[in-house]
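What follows is a single structure, written as structure tokens, with notes after it.
Note that this complex is displayed minus one protein chain, with the remaining chains in position.
Our next item is subunit A:
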Amino acid sequence: MPQILPDFSNSVKLKYVKLGYQYLVNHILYLLLVPIMVAILIEVLRLGPYEILNLWKSLHFDLVQILCSSFLIIFIATVYFMSKPRHVYLVDYACYKPPVTCRVPFATFMEHSRLILKNNPKSVEFQMRILERSGLGEETCLPPAIHYIPPTPTMEAARGEAELVIFSAMDSLLQKTGLKPKDIDILIVNCSLFSPTPSLSAMLINQYKLRSNIKSFNLSGMGCSAGLISIDLARDLLQVHPNSNAVVVSTEIITPNYYQGNERAMLLPNCLFRMGGAAILLSNRRRNRSRAKYRLVHVVRTHKGADDKAYRCVFEEEDKEGKVGISLSKDLMAIAGEALKSNITTIGPLVLPASEQLLFLMTLIGRKIFNPKWKPYIPDFKQAFEHFCIHAGGRAVIDELQKNLQLSAEHVEASRMTLHRFGNTSSSSLWYEMSYIEEKGRMKKGDRVWQIAFGSGFKCNSAVWKCNKTIKTTTDNPWSDCIDRYPVHIPEIVKL
């Protein structure tokens, strides 16, 4: 017992020292300002009112000088306000909830796998091992075409899935926000693997009878991080077009991409990717300011495609039998770690408080000049953000990021639970995670959220949102019927 106490008291002392240091550095300007103000006040009091009046009279201002200086002030103020970037608000978003009849329990997935790959028991074994450790639950959903024995991934079925997912999400969004289809000025749809002609954005315009002068974009091939790329594009467009609404639809259509061969590296996506989609309404209109949920603060995009290994780590190609699938390389995690480091290096100075930045700078200088053996300081991002939404790409991704950023289990809870309930829904998973945090009642006004997504290429994109108003729990969201069961404990290996 006596041995433990001194350590405890030491760590408590350390904690207070740390807190004190952070408070000091983060509020240094205020702390410097206070003594200066006090000094001026004392000086003023000492001089007395009569003296001050004399001082004022001694300054000779003539009319021209006053006019010029006031024009200068007005001019500078105008330039400042004009060049300030418009605030982009996230009014609301809607996530697609797949029908219960599309549910795929583990046992059904494995049986179908066996029936389809009956000549390759090793591949079936491999899929089973992946599924056991995947972190998925028994309620994830696959589109109807994949439920058939054998699956029938026709173009018609793919369009059917796209219509089902996108139109449901859009209907939900229009109902939640009260937006009229005619008021949509910008439309961006991102779906990486399915790109028909006419595009999915044209499909939306046709269904909802959107305006003829709408600015529509369809992003394909950009992987799971395309959601944040679309948000970035929407933000840039909203800088150029004042008083506009932008709708972003993020989804991934599973039907055409179900790999039917038996190459192991390509079977992995079959086990993890599931049906899902989200529709988001962004706006720069002043009247949406009060009812918007979030304000977009930063978007940081990092692309490691210049490196060959990173470029090839998620690669769509044909296997030996000519069947097309997405092959994931073995050093995916390492490359993801590198991309994350790159991204953090850019986003760090934008979001971290001065205390963390100072510490990082000192350690950096110290390592360069004094002793390279010093441990590199990992900035504590928990001080910059209240909530983290890590793309639910797989259990390994979440584990890796939790370790790298030193996050607690509660910080990554949204990501893990989304992976469990919905699987890897690609670009829309970030929105399911946001919805989870909101439905748990944890989103308060002023909270900052960090969304991190990884994607083929290899890309690491981040978005930082600031919560505009405390969000109340609702019933029209994909978590409404199961939020009370979460969080669940997800075992390391689920015995099948």
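The definition used in the following text is that contacts are C-beta pairs under 8 Å (C-beta built on N, C-alpha and C of every residue); 3 or more make two chains touch, one makes a residue touch a chain; residues count from 1.
Here is the rule we go by: contacts and distances are computed from a predicted model.
Asker: Considering the UniProt annotation of the chain absent from this complex, which name among "GPI transamidase component PIG-S", "Integrator complex assembly factor WDR73", "HXXXD-type acyl-transferase family protein" or "Proteasome subunit beta" applies?
Answerer: In UniProt, the chain excluded from the picture bears the name "HXXXD-type acyl-transferase family protein".
Asker: Taking the entire complex into account, which one of A:H27, A:R114, A:R159 or A:K176 touches the absent chain?
Answerer: Going through A:H27, A:R114, A:R159 or A:K176 one by one, A:R114 is the residue touching the chain not shown.
Asker: In the full complex, which of A:R103, A:K215, A:R264 or A:H303 touches the chain missing from this view?
Answerer: A:R103
Asker: For the chain not shown, which residue from A:H27, A:R86 or A:H147 touches it across the whole complex?
Answerer: A:H147
Asker: Tell me, which residues in subunit A touch the chain that this view leaves out?
Answerer: 100-101, 103-108, 110-112, 114-115, 137-139, 147-149, 152, 496
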